[in-house]
Each structure stands twice: as C-alpha cells, then as structure tokens.
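Note that this complex is displayed minus one protein chain, with the remaining chains in position.
Each chain gets a letter, A, B and C, in the order it is written, and its residues are counted from 1.
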Amino acid sequence: MKWLDKFSENSARSIARQSSRRSFIAKVGTLMVGTAAVPLLPVARANESSRPDAPSETGDPESCDYWRYCAIDGFLCDCCGGSYNTCPPGTTVSPITWIGTCTNPVDGKDYIISYNDCCGKSSCGRCLCNTNKGDRPVYQPFQSNDINWCAGSTVDVSYNCSTAVVLGLAVADS
Amino acid sequence: MKWLDKFSENSARSIARQSSRRSFIAKVGTLMVGTAAVPLLPVARANESSRPDAPSETGDPESCDYWRYCAIDGFLCDCCGGSYNTCPPGTTVSPITWIGTCTNPVDGKDYIISYNDCCGKSSCGRCLCNTNKGDRPVYQPFQSNDINWCAGSTVDVSYNCSTAVVLGLAVADS
Amino acid sequence: MFRKLIFPLSMLLLPVLGQAVIKPEVMPPSIVLPAESNPHWVWVNDIVFHHMADGKSYLVDGDSGKFLGMLSTGLGFIALALPSDYSQIYSPETYFSRGTRGQRTDVITFYDPRELKPTGEVIIPPKRFAAMPTLNYSAITDDDRFLVVYNFTPAQSVSIIDLKERRFVAETDTGGCALVLPSGDRRFNMLCGDGSLMTVTLNDKGEVTHQQRNAPFFDATVDWVTEKAVRWGNTWVFVSFNGNVYPVDVSTEQPQPGKSWSLLSENERKESWRPGGIQHLAVHQGSNKLYSLMHQGGDDTHKDPGQDVWVYDLKQQKQVQKIKLDKLSTAIQVSKDDKPLLFSIFIAHPTLDIYDASSGKYLRSVDEIGFTPTVLQTP
Partner (left out) sequence: MFRKLIFPLSMLLLPVLGQAVIKPEVMPPSIVLPAESNPHWVWVNDIVFHHMADGKSYLVDGDSGKFLGMLSTGLGFIALALPSDYSQIYSPETYFSRGTRGQRTDVITFYDPRELKPTGEVIIPPKRFAAMPTLNYSAITDDDRFLVVYNFTPAQSVSIIDLKERRFVAETDTGGCALVLPSGDRRFNMLCGDGSLMTVTLNDKGEVTHQQRNAPFFDATVDWVTEKAVRWGNTWVFVSFNGNVYPVDVSTEQPQPGKSWSLLSENERKESWRPGGIQHLAVHQGSNKLYSLMHQGGDDTHKDPGQDVWVYDLKQQKQVQKIKLDKLSTAIQVSKDDKPLLFSIFIAHPTLDIYDASSGKYLRSVDEIGFTPTVLQTP
C-alpha cells in the first residue's frame, strides 16, 4: 500500500479515496462495472423483510470498504445523489453489467453483487473506488470491469456512477 | 502569498504554477486574455533586428515571472507547443484581445503587450499563470481579462493557451 | 444481438448462482427529489477550466452535507437560472458538434428540478458570453416569464427567451453595455462602460420596446465597481475594487443612485483590506445584510481569494460582524430563509464549507465538489 500513501501524500485534489483494504490503481486504473446477464429490473417488488436471503447491512455505503463494494469500479452512487442500490436523479441505470461475489461481514455468507452503472451524465467525480476482485480481460466481457457498461443503457456511454445490488446468495461450486 | 503556499502544500496535482510575484487567484480565478483593438496580424514582416523598438529578452518564457507575462491570464503557449508569441500547432489565434503594460527588466522601459489567445482546442492545461494587473470589469470589455477572447476568433470559444506579443513602447501619459 | 449474448451468459452463471437465485434485491428507480425545494440547498457551478467542454453543476443539501445530484451543462458553463418558485431549472449551454470544434449550438436547457432531467430546450443565437463566471451574465425577469442572456462576440447584445412559451423571442443589440440586472417584470438594466446603467423595457411578448441610457453613477475611470453586484429588494448594490458601495434603486425606469458608502474604515483601509473573489458579495434580504468576502492586498487583487467575510447592515450602512472562514474562499452565498446558511468555496480547492450565516459558526464541509467551482446559487 506504500504507493497509495505516496499518492495521497502529494495530492489533496486526489482523484481517489483511500481504502484500507483495496489496491489502488484499482481506484483509478480501471473504470467501470461489469456484467450480469441476469435482468435486474423489473423484478417483483418484494417487501424488504419478506426476502429470505436479504443480507444484514453494516458499514458506511459511502466508503470504499463497504462490504458490497468488494469488486466495484467507479464513483459510488451513494456519494452522488443515489444510494448503494439506486441511481442519482436524472441518471438511467444500465440493465446489464458485471457481477462480483462479496462476503457479508454480519452473516459471513457470500452474496452475488451486480454493479450497475448509472448513465446519461458526466462523471459524478466523488468517491472513486475500485478493486479488481474477479476481474477478467475484456474478451470475456461479462466478467470484465474495464468496460463502460453504460454502453448497454438507453442513454449510451456517459458514465455517472456505480451501484451495488445484491442478486442473491452465492453457492460455492465445491 | 501565504494562501498560495497553502494551496501548493496540499496539491501535487496543482492546477496552477507557483509564481513568486504573482497573486494567485489570479492563476486560477480568471481566465483569459484581454483586448487589443489594434490588429496584430498581418503587419509587414519586419526583420527582428530591424525593429527599432524590439525589447531585449531575458528570463524563462515558460515561467509565470517572464517579463511579458505581467498581465497574462491562462495557460502559457510556450508550455503548450507554441512560444511566447506563437500559437501551438493546430490552434488559431484570436485577432483581438486585451493589452497590458509590462516593464522590460533589461532596458527598464514599459512595453504594451497584447495577450492573444490561441483557440480551437481544449485547454492545454500547462503553466497556468495570471495576474490582474490593469484588469477592469467586463463592462469595459477591452480592458478585461475575465473574457474568453477566443470568442473573437474564427474557430470560436474553445480556449487552448495565451501568448504575449509586444505591440510597442508605452509612453506614459504624465 | 443483445439477446444472443444475454441468454448464453445466464446459463453460464447458473452453476455459480446455484439455487440461490430466488428473490434478487429490487433496484428502485432513480432518485426523485422532494417536490418542495429546501432553502438550504445550494447549486455549485463548475466551469471545469482545464476541461471546459465538460461543465457541471452540483446540488448539495447544506443541512446534511449530502450531495443530491448534478447536471451536465456543456462548454464554458457559467451558471444556472433559477426562477423564484424553483419550479424549473434553466441553463444557458453551449455545444460544438465535435466537442471543442465544428458547429456551435447554444441552447437554454429546461430541467425538471425534481428529476434533474432535461425536459426540453430552446435554441438561441450561438453568441452566449464566454468568460469567468458571475451570476449577472443571464437573469430572469421578476415575474419569471423571460430569460435574458448576455452575448459577446465581441459585439454586445442580449438574447431573450420566453420561458412560458419555451420560445426564443429575439436578439437585441446593446452596444456598450453588459450584464443583465433584472429590475421588474418587463425591465432589466445593463451596466455600460461609462459607468451608467442602461434601462431595457420589454413588452408582453418579450420584445424590447425601449432602451434608455442614464447618467453614470460612479466614476468609471477611477473607481470601477465589480460585475458581481447583488440585488437587495429594488436596489442593486455595486461594490468597487476599492470597497466603495454604490446602491442604485431600480424600481423605476430611471435608476436612482443612492448615497455611496465604504465597506472600510480608515484603519481597515490602511491595513489594505479590500473585497475580492469571483463571487465576493451576498445579500440576505430578510435581515438586510450584505456579506462581503475580504482580504488584504494591493491594487489588482480584486479577484484574489479571502478568508474573511464581513457583514454589513445595508440600511444602516455599517459593519455589524466579522466572520473568519475555515479556508480561503473565492465565492460566498447565503440562503434565502430566516435561519440562513453561509456557503463558501475556493476555485482551487473544491470543498464546500457551510456556516451558520447569523453566528458565523462553521458547521460542516462537503468535499470532492467538482474541479474549479466558480459561483454558488441558492433556490
């Protein structure tokens, strides 16, 4: 993490937030969100409490360390007028994206997270976070976070920020 | 100059160069170049040495402290692929601009300087310098450096950088 | 093609997702802001000087410090235009067909203030003033009907837009005069190079019916007022580089200059105090207070940042308070309500600072607000 310190040292106008557990370039070097072939919207509006696999929440959704962001890439919508699972005013969600698998610190279980981009305005510019956990090259597009997934939105490639939506519980292959 | 130090302190990605004698906001707070109703181009191509009032040059034209820049506002063309009196490749000069009066440190004389903008590309982003010496409000437009003088160029308002051209010797009113 | 890609992948994911794909979290629709605007909201306008094609305006809630949303506002962005009821957001914007080159198109974009989405646009002459931002380069008439935009090519003119009909009305030559200073339902003033105000009168269609040049109200050769005049009721308050205040009553077609006074005591002047900044003045109507951003500096420092805000009673024309800011500032603004907030930002360090405007107490900061934030607007 030495180099991150170095970067922060000489830059107040830093282009990325620090994060204790995330590699940096990370935060700057890659852009966006990945793939989930599973259509997220529309899904029947389940009452929060009635969802059997809704994970318990803990932590700060404006921090890169928030558990859902274990494989996020981009500006946190929670810092941009949206929330961890909602787009800011005036932006349009990308229906397809890539997914990560993150461990919920409360129940210790792994959840499948979809990192949907919010699109149609210029970059929000706040809370740039990134990790490359599970990231693959762009020739395996639906596992690549280098891709600007706003390309798949109705408003095209202007990228504003990224969300982290729980798709379900991950069940290990083994 | 304390506040300038403060700014530089916490910003490697500084948006402005330091300058020992220039006020800052200056460097960031105002934009552009001003006015000279005197058409600079075209003028008969005098041989440099034949110009009776050509001032002697001294100093670094990539520094905000270079004598011609006593009232400049913007990115120095000398850092942008041009020179102190020449536009970078692919940019177009604004024929009208505002003028300042600067003292040449070699002969101690005051010269009229025209700060012509180079236009047609996005900001060069290098060597941002500014002072407000002699600057007036925009309702006296030809004495205002707040104005983007690329507005008067054939390629319109995309501002790239600023030059400093000697128009002649200034003769004091007094 | 889309489907072709999607379906194979769903299958590909199945082994991973296993039986857990039961009730995925519902992603709510994009946030919609409350119908009632909050007087403690503030719009931070950003010209993005190093990347001027990408202008932005950011909305922040002063109470919570929460970033509420943003607008993408084109090249050489100056500021929004907010009607008194905040039922719409108008934005004079400039675009080129190839980003920074090609065909220029200027528009007024209409945004829904709850959804922060464009709802329409009016194309205007591609002559909008390109300059370091102040709030007086476009303005709305007092009844919120017409938007007036100052043009400079360098010929001077204004473009008038009918906001109700969403229609460009006309461009009118205003040679010699700049700025747009509203002074009635069908009237605005402009500031001319000789130190006079010009009165421009409109008819109900927004057409200019009368332009009247008036006598200078300050000496434009020695004590220039800044472009950053603020309105206090029917009075425009102009402040000069040297800290002299020139109030002008604009409630009639013939502007009535009031008595000039100074922001500075003899002693303060000796200590080289003066106003300065990009947006160095703010008015709180309810308390008749003028907020002035101050610094110590010589000639030609009229745009330098300050770390002091001095507060004046405009009726009594005297200083009533001194506020020491947490950081240097180039722009200040005060909210319109009766428990006002004071906002401050520095173009070279994009952190918005929030104070109690009455006590001057520092409340909170909001970081990462743009790149080169210029001027602040409160609904």
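Just so it is clear, a contact is a pair of C-beta atoms (placed from the backbone, for glycine too) under 8 Å apart; a residue touches a chain by one contact, two chains touch by 3 or more.
No experiment lies behind these values; they were computed from the predicted model shown.
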item: Neighbouring shown chains of the undisplayed chain, as defined at the top; value: A, B, C
item: Sole contact to the chain not displayed, among B:C79, B:C102, B:V138 or B:V157; value: B:C79
item: Residue in contact with the excluded chain [from C:G74, C:P126 or C:G306]; value: C:G74
item: Residues in chain B touching the chain absent from view; value: 12-13, 35-38, 40-41, 43-46, 50-54, 79-83, 85-93, 96, 99, 101, 112, 116, 118, 121-122, 124-127, 142, 158, 160, 163, 165-171, 173
item: Chain C residues that touch the omitted chain in the full complex; value: 1-2, 4-5, 48, 50-54, 72, 74-75, 93, 95, 97-101, 105, 107, 109, 118, 121, 153-156, 173, 175, 371
item: Contact set of chain A toward the excluded chain (per top definition); value: 3, 6-7, 10-11, 15-16, 23-26, 28-32, 96, 120-123, 125, 131-141, 146-148, 150-152, 155-159
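Keep this in mind: only the chains that are shown with their structure count from here on.
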item: Interchain centroid distance [CA atoms averaged], chain A/chain C, Å; value: 34
item: Length of the line joining the C-alpha centres of chain A and chain B, rounded to whole Å; value: 45
item: Multi-chain contact residues (two or more partners), chain A; value: 12-13
item: Multi-partner residues of chain C (each touching 2 or more other chains); value: 349, 371
